[in-house]
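Following: one structure in structure tokens, then a few remarks.
What you see is the complex with one protein chain gone and the rest in place.
Up next is chain A:
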Amino acid sequence: MQSKISAFFKPSSVSPKPSDPPPIFNDDDEELSVWEKKQHQSFSTYKRRAPNPQRGGSDYSSDNQLAKKPISDDNSPKPESTLLGKTVTKNKKRSYAQLHLDLGQSDFLLHTCSVCGVMYVTGDEEDEKAHKGFHNDYTRGIQFKGWSNERVVHAPKVGGGRILLVLDCDPPAQRNKVENVVRMMETEFAMGGFCPSCLRCICLFCLPGLLAVWEVIRKAPAAREASNEHLNGATLYEKEAVPAVCGIRAIWVTPANRRKHIATQLLDALRKSFCMGFVLERSQLAFSQLTSAGKALVSNYIGSGHFLVYNTNNMNS
């Protein structure tokens, strides 16, 4: 007897059904049923594996998230259908997440900002937000609302800023703020081993509302200096060591506020506040490794091409 036509169209399923008896034109139903029972029917069942949430890669940390979203969208509901006791899940919804093509770009994963030098992932929201915050701090200066107890060293009449002095014995809140600025400096100078606790004092220049620059001073125990000569971009060292009174570990101004004599004012304030009753001569300052901008500042400040330089690695304390 001929089977009904609906018997040909079974609901579609992923798992194959090899042992389905083919619809044969069999007049004898009984024989068919007997034949059916005689067949060794073994059903292989396949169950779809749950999508692996770690599929995106092992380093799924917040710093380095891949821009690609996994193809299988975990959150879309999967309609289930049951067929002959097997449970099958299928992904009916297509994920429309924006994918990025990796064609071998050099900065596909990490993009370096040309202004602040931070590497971040362009597609990732959190990374971009973090970079934006740092970028603003770097270019315009860290937000600084002022402290209740500021040690104002010098307040220039023009420009409305003030220079503060922060010592070791100051409250931790002030020192933490200073550490934030130090960290920002470190990216530009690439200098390591910067522990604020071992510095003697730090000067900050603050414009109303914004922390524009800062400078680090270390009372160098003199000695081990070499005199320098600046000649067409190269720094020549003279052999003889000359004692200096105060060493400057670093001086830095946010890029947006450069060329405004801020660094000069910082150095002036330093010279006056080094020790009450004594104003340092310009020639008594020694600087650690200088950038080209630093060299320009120092030559201008000292007035000649000769200035003192010291090696920070040689300091024993």
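A few comments on the model shown:
To be clear about the criterion, a contact is a pair of C-beta atoms (placed from the backbone, for glycine too) under 8 Å apart; a residue touches a chain by one contact, two chains touch by 3 or more; residues count from 1.
We adopt the following convention: contacts and distances are computed from a predicted model.
Between the listed names "Response regulatory domain-containing protein", "DNA sliding clamp PCNA", "Propionyl-CoA carboxylase alpha chain, mitochondrial" or "Origin of replication complex subunit 4", the UniProt record for the complex's undisplayed chain reads "DNA sliding clamp PCNA". The omitted chain makes contact with just one of the residues A:173, A:279 or A:296: A:279.
Taking the complete complex into account, A:245 is the one of A:245, A:263, A:290 or A:309 that touches the chain left out.
Of the options A:151, A:175 or A:282, the residue whose C-beta touches the omitted chain is A:151.
Looking at A:137, A:170 or A:268, the residue that reaches the missing chain in the full complex is A:170.
The set of chain A residues touching the chain not shown comprises 148-152, 167-170, 200, 219-224, 241, 243, 245, 275-281, 284, 316.
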